[in-house]
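Only one protein chain is missing from this complex, and each of the others stays in its spot.
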Amino acid sequence: MKPSKSTGILGYGVYIPIYRIKSEEIARIWGRSKTAVPIQEKSVPGLDEDSITFAVEASKNAIQRAGISPEEIEAVYVGSESPPYAVKPTATVVAEALGISPRLIAIDMEFACRAGTTAMQSIIGLVASDMVKYGLAIGTDTAQGRPRDELEYTAAAGAAAFIIAPYSPDNIAYIEGSYSYVTDTTDFWRRDGEVYPRHAYRFTGEPAYFHHIYEAARGLMGELGLKSSDFDYAVFHQPNVKFPVRIAKRLGFSMDKIKDGLLSNIIGNTYAASSMLGLAAVLDVAKPGERILVVSFGSGAGSDAFSIIVQDAIEEKRQLAPLVKDYIEKKKYIDYAIYVRYRGKIRMR
Amino acid sequence: MMVSTPSVPRVWRERIIKYRLIGSRCTNCGKISYPPRKACPRCGSVNLEKISLPKRGKVLSYTVIRAPPRAYLKYSPYIVALIELENGAKILAQLTDVEPEEVKSGMIVEAVFRRYREQGEDGIIEYGIKFRPPIT
Partner (left out) sequence: MLGGGVTKIGEHWSKSLRDLFVEAAFKALEDSNLELKNIEAIYIGNMSSGELQGQEHLGSLMATWLGIPGVAAVKVEAACASGGAVFHQAYLAVASGLYDCVLVGGVEKMTDAVVHDVTAALVMADDAEYTAFTGASFVGLNAIVYRYYMEKYHVKQEDIALFSVHDHKYASNNPYAQYPFQVTLEKVLSSPLVADPIRLLECSPIGDGAAALILCSEKFARENGIRPGVEVAASALATDTISLMDREDLTTLTATVKAARKAYKMARIEPQDVDVMEVHDAFTILGVIHLEDLGFAEKGSGWKLVKEGEIEKDAKIPTNLSGGLKARGHPVGATGVYQVYEIYQQLTGIAPNQVEKAEIGLAQSVGGVGGTVVVNILQRVR
């Protein structure tokens, strides 16, 4: 899926809260062996944080890197499955918190963990058609983990924001093309009114995660005439460590090419921000001219795949806001008791 | 009776000032105030211009609230500080992402966007600026 006009990334920004809980601590509570856990530790939002506050911080960083005035942004699309309001958009709070003017196309989107990359897909269309000058695509989540469930170890919190612009040498990256692959596959869902989502255990693997990422990646490479060896980095949606490592291998990517964008072991699955944070982590280190494959996966199900080529401007723009590793390294461990207090799992009434 | 009557318009009216830390500068004597004023608290002039305040400052003094007003019970204990921003304007705000033992008068802090309170379980959320030790 290539738009008739080229677009690129003018700025990017991330946000990860400081709190961490170790999987071995969660395992301790539920009597599970501490070696039978999918990741080492995950991020936890503080009491005064939510997916709106994350989105504002990540966007602030993106605008800082882009070096534009917020008034020049004409579209704000936010992807999340954990907005603080069931009805009332996050996009408008982000816009007003940052000084983005009311002449704006703004919407909140939902498609599990691909909501942020789908926001990117949509913004690419708006920018490429000249309908807007700059657009801000955000993936943000404060995922809720069902107690004792497998996903409690990985349901984490974070946000990433990308400012999409028409092709320009001032951009930090060029979007070569994108491809989306979507089917009605219910591997993970949450009925209205329920607090925690449910999943279909092993069905979330091959028919869901692996199938969609594979088809989106192959579809993208097919349309662009590329092979996996044409890419210097690959970033996949990261619900744990095993899945992205396995799909990387299947698509022909060595550990070397995925390690810079693979964060799940130490921050968990940040849901709509997951692959976008991985992309940001790669942009923090990549060199001009290098090509990055990004493939998200959202339950329900679908994948967005992007081919992104780094431009020269990355070298100086990268330093204008905190790097992913700055947020990762700023951390404070909490125990399970504090965790359930922070996540609002204690019955207060 | 409801302590502090919940209101949507009141929050809406102040939101830009609180979201973006907007102050005012007196064009007569130069005093910078937060929040923005209609008349300068130092010289009384009405010639004031709105300005965007710096997002970094230092802690002048602070306390830890352990007996909060009802609307903030959920967050207790928390730190409230008087902060002097880089341009001299002073602001009262919470410190976040930091333990009381880690706070020292004079420490540098930066602005972040956070939740302050909710108007009950089903009312609106009020956001504002808090401060924390810089990320970098």
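Annotations for the structure displayed:
Think of it as A and B in the order they're written, each chain with its own count starting at 1.
Heads up, the rule we're going with is that a residue touches a chain if its C-beta (ideal position, glycine included) is under 8 Å from a C-beta of that chain, and two chains touch if they have at least 3 such contacts.
Everything numeric in this text was worked out from a predicted model, so none of it was measured.
Taking every chain of the complex into account, the absent chain touches B.
Here the missing chain is touched by one residue of B:16, B:51, B:64 or B:125, and it is B:64.
The omitted chain makes contact with just one of the residues B:30, B:100, B:120 or B:134: B:100.
Listed here are the subunit B residues that touch the chain not shown: 1, 3-4, 10, 14, 18, 33-35, 41, 60-73, 75, 78, 80-82, 90-94, 100, 105, 116-117, 126, 128.
Here is the rule we use: only the chains that are shown with their structure count from here on.
On the side of subunit A, the complex with subunit B involves touching residues 18, 46-50, 52-53, 56-57, 60, 84-85, 93, 96-99, 322, 326-327, 330, 332. Only residues 15-16, 19-20, 74-75, 94, 96-97, 112-116, 125, 127, 130, 135-136 of subunit B touch subunit A when the two sit together in their complex.
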